[in-house]
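For reference, the structure is listed below as structure tokens.
One chain of protein is taken out of this complex; the other chains stay put.
By letter and in written order, the chains are A, B and C; residue numbering begins at 1 in each of them.
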Amino acid sequence: MRRVISILLLIIVALGIRLSLTKIPFGTPKTKVGRYYIEEGIEETGAVNIVTSVVVSYRGFDTLGEVTILFIAAIGLGAVLSTVGEKTVREIEPASLVLYTGCRLLFPLILIFGTYIFIHGHLTPGGGFQGGAIIASGFLLIYLGCRERRISRVASNLAESLGGLAFVVIGLLGLVFGGYFLLNFLPKGTANTLFSAGIIPIIYIAIGFKVGSELAGIIDNLIEES
Amino acid sequence: MIFVVSFLVVLMLVGAVAASIFRDLISAVIAAALVSLIASILFYFLQAPDVAMAEAAIGAALTAAIFIIAIRRTKRYEE
Amino acid sequence: MVDCLPVLLIVVPLGLAFAIPLFALFWKSAAKYIPPVALAFNLITSLLLLPRALENPVVVSIGGWRPPFCINLVAGPVGILFSTIIALVGLLVSVYALDYIHPAPFYIKEALCGKRGGVKEGATEKYHTLYLLLLTGATGVVLTGDIFNLFVFFEILCISSYALVAYLREKSGIESAVKYLIQGAVGSSLLLIGIGLLYGQFGTLNMADIAENIKSVSPISVFVPMVLIITGLGVEAAIFPLNAWLPDAHSSAPSSISAILSGIAIEVGLYAVVRVIFTIFGASSILLFLALLGILTLLLGEMCAFSQNNIKRMLAYSSIGQIGLILFALAIATSYGVTGGLFQLVSHTLAKALLFLAAGYMIYQTGSLQISALEGMGKKMPLTCLAFTIGAFSLVGLPPFIGFPSKFLIVRAALSTEETIFIVLISLVLLGTVIEGAYFFRVVQVLYFKGEKPNPPGKEAPIAALIPMFIFVVLIIVIGVYPKLITGVLNSAASELLNRLDYIRSVLG
Partner (left out) sequence: MSFLNNYIYYIGAFGLILIGLYIILVKHNLIKVIIGLGILDTGVNLFLISVGYITKGTAPIFSKPGIDSERMVDPVPQALVLTAIVIGVAVLALALSLAIRLYQHYRTLNLRKIREQRW
């Protein structure tokens, strides 16, 4: 019964969407604001990767909200899972030598790769979110391979808070210097070089640290707590 | 090109159906991760390398990992 | 200088919320004072902005580009009205929570300590962070002028409320949080599909820009996105077929959070629905349908509330009823109707927050959620019970409280349309009010006139809880006696909602 009703509901949804899809044919240019970003993006923000300039600069406020959401998820997960009273000490089975050595060798490489990704966010595909996720996967590897190691909860909280505060403070500096929140107040530099695009790389570095520590904190909480 | 894309889309939908059918939740999660992975390849074909990277790193890898951790703390088989 | 104030309304609480974990590292007891400070700042800033916003909406663009190429905030009368209410109620509830949320409240002891013993000390900074972020998200929703940005702030509001409903970590809280999360997540996916369909047709995300171009396409092609967006937002606004999560979530959250969810969160959801319908789509054809939905929501909510024995579930169902009434009044879509709806929204926020706060300490003292357990509390906790009674009378609509002028305005608005359908519907509203009166009088009767129990437990609520409750009481009475205090603001808010061309002009210049 429930299944039949659900399928009927889904058919209605599908028909409705089918109806409206005829208005947005695939593969044709539809955008109005996107064209503006492509044409003026390099000049106005100095970032070669237009997606980065949209994410950090034109729609930077969305990105601020987005890191806030990840922050909420990390805090909320901690609140839901935080243990009451004594922690149960669980048996830790040591990993095999191959896994242990492999993880220890790979971990620094993954960290360097993640950092590369978010520092070069304005030049190549990638940015704070992707780099942060890669760093978090490095920590996941450490949990798998070297189980006796743990990241310090204090350090990860510190990175989360400071990353978020750095984003807000850079935005407020724009307000102080130019009267607009998140204004790109630093010199844009020459496009396609590392030191260009004003505040974009700085914000992406802050995001990278914040996202990396939050995702690592989520994994840590899921594994260790409750 | 269009055949490769069609094949990937069909494979992706099969993965999604498999995620719904499997009783073993770990298998279902692997099927869902396959869906994410193919979606990230499709993002690359759609000229969105940034998104492809984010989907592969976050959608496929990290999500599957936290699902598996959560399943280890609960129950592996659907009743 | 004034031009940057709306940004600060969002950014300052956000920055302080990021700083709470830092404070908690170095100075544990300071964390709980940050939400009151941030919300007091918001209250003062909103009040400073109010005269400016009444003349002309303050439009702020972020990042220094002109709209529609950047995200912009619109602090018109509606936005500032809502942000003032959010800051005011948030401030009072956060003062209440200073004492109410402490590391080991009784319910956690009951739920967990029995089995495991001991409560982790100082674990409350997570509560305060989430609380502040919830209100920041609500402020963002009412101020933003960009539809995707609205989605992002909406998610901030929703996700922090999922976490806060589960905050006590006991059975019913977790279960209702799961239910709330699943429905909310499906709703936000539908909202995102709707936004994608709109973007595909108009190539822009700015609400004013979409509203300007919407006349250029046939109404049928924006119908599907409109339905998807209203459905997505309607989950949070608790419109009838989408509100299955509400009674559980509102009744199993901590009482301070129930007050915020009932007083702020669903109102903000309703604001988003109304903004989308009036400003973006300018849709007059579905208003009658919405009025019918509102009446249906009202009657179902009031009837379910009547049959409840659990006091918090009763209050939660009564919120559903009130939301139905507000939706009905807004859907009349005349100047009187929208003013009445917004007035009812203000009065519901104040009264329902007061009721949940008062009920919180009554439950705390008796240790039971049953209405029958409250027998004779009127003698033990006279001040709290007085506050509860005033809130209940105001919600029913008795003079001289704020509920009377607001309901009166709605009745007058419905009668002045001179359409048979609205006159029939308003009689149903009066029926709903009668049911509402019946169950609230039942509770008041239990509080004062049933004192069989020789010695009910309980002592008066602490001073940090009584002060916010009595500020609510004073507001309810003062505005009830002099409704002119806020009708000016409400009138200009109503005209902002109804005149979409003015809105478009003030944003796009």
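The rule we apply is simple: contacts are C-beta pairs under 8 Å (C-beta built on N, C-alpha and C of every residue); 3 or more make two chains touch, one makes a residue touch a chain.
Quantities reported herein were computed from a predicted structural model and do not represent experimental measurements.
S.K.: So which shown chains sit in contact with the chain we cannot see?
M.R.: So, taking every chain into account, the missing one touches A, B, C.
S.K.: In the full complex, which of C:Val11, C:Ala166, C:Val429 or C:Ile504 touches the chain missing from this view?
M.R.: C:Ala166
S.K.: Hey, which chain C residues sit against the chain that's not shown?
M.R.: Counting over the whole complex, chain C touches the hidden chain at residues 148, 152, 155, 159, 162-163, 166, 169-172, 174-179, 181-182, 185-186, 188-189, 192-193, 195-196, 199-200, 205, 244, 248, 252.
S.K.: Which parts of chain B are in contact with the chain that was left out?
M.R.: Residue positions of chain B that touch the missing chain: 2, 5-6, 9, 12-13, 16-17, 19-20, 25, 28-29, 32, 35-36, 39, 42-43, 46-51, 54-55, 58-59, 62-63, 66-67, 69-71, 73-75, 78-79.
S.K.: May I ask you to list the residues on chain A that touch the chain which is not drawn?
M.R.: Counting over the whole complex, chain A touches the hidden chain at residues 2-3, 6-7, 9-10, 13-14, 17, 21, 24-31, 33-34, 37-39, 41-42, 48-51, 53-55, 59, 62-63, 65-66, 69-70, 72-74, 76-77, 80-81, 123-125, 127, 129, 191-192, 211, 215, 218, 221-222, 226.
One rule holds for everything that comes next: only the chains that are shown with their structure count from here on.
S.K.: For chain A and chain C, let me know how many angstrom lie between their CA-based centres, rounded off.
M.R.: Computed from C-alpha means, the inter-chain centre distance equals 30 Å.
S.K.: In whole angstrom, how far does the Cα centroid of chain A sit from the Cα centroid of chain B?
M.R.: One centre to the other, that is 19 Å.
S.K.: Approximately how many whole Å separate the CA-defined centres of chain B and chain C?
M.R.: Distance between chain centres, rounded to whole Å: 37 Å.
S.K.: Name the residues of chain A that each touch 2 or more other chains.
M.R.: none
S.K.: Help me check something: in the complex, which residues belonging to chain C touch chain A?
M.R.: Those residues of chain C that touch chain A are 3-4, 7, 11, 14-15, 17-19, 21-22, 25, 60-65, 68-71, 108, 112-113, 116-120, 123, 126-127, 129-130, 133, 136-137, 140, 148-149, 152-153, 155-156, 159-160, 162-164, 166-167, 169, 174, 193, 197, 199-206, 209, 217, 220-221, 223-225, 227-228.
S.K.: Along chain B, where are the residues that touch chain A in the complex?
M.R.: 48-50, 52-54, 57-58, 61-62, 65-66, 69-70, 73
S.K.: Enumerate the contact residues on chain A facing chain B in the complex.
M.R.: 49, 51-52, 117, 125-127, 129-130, 133-134, 136-137, 140, 215, 218-219, 222-223, 226
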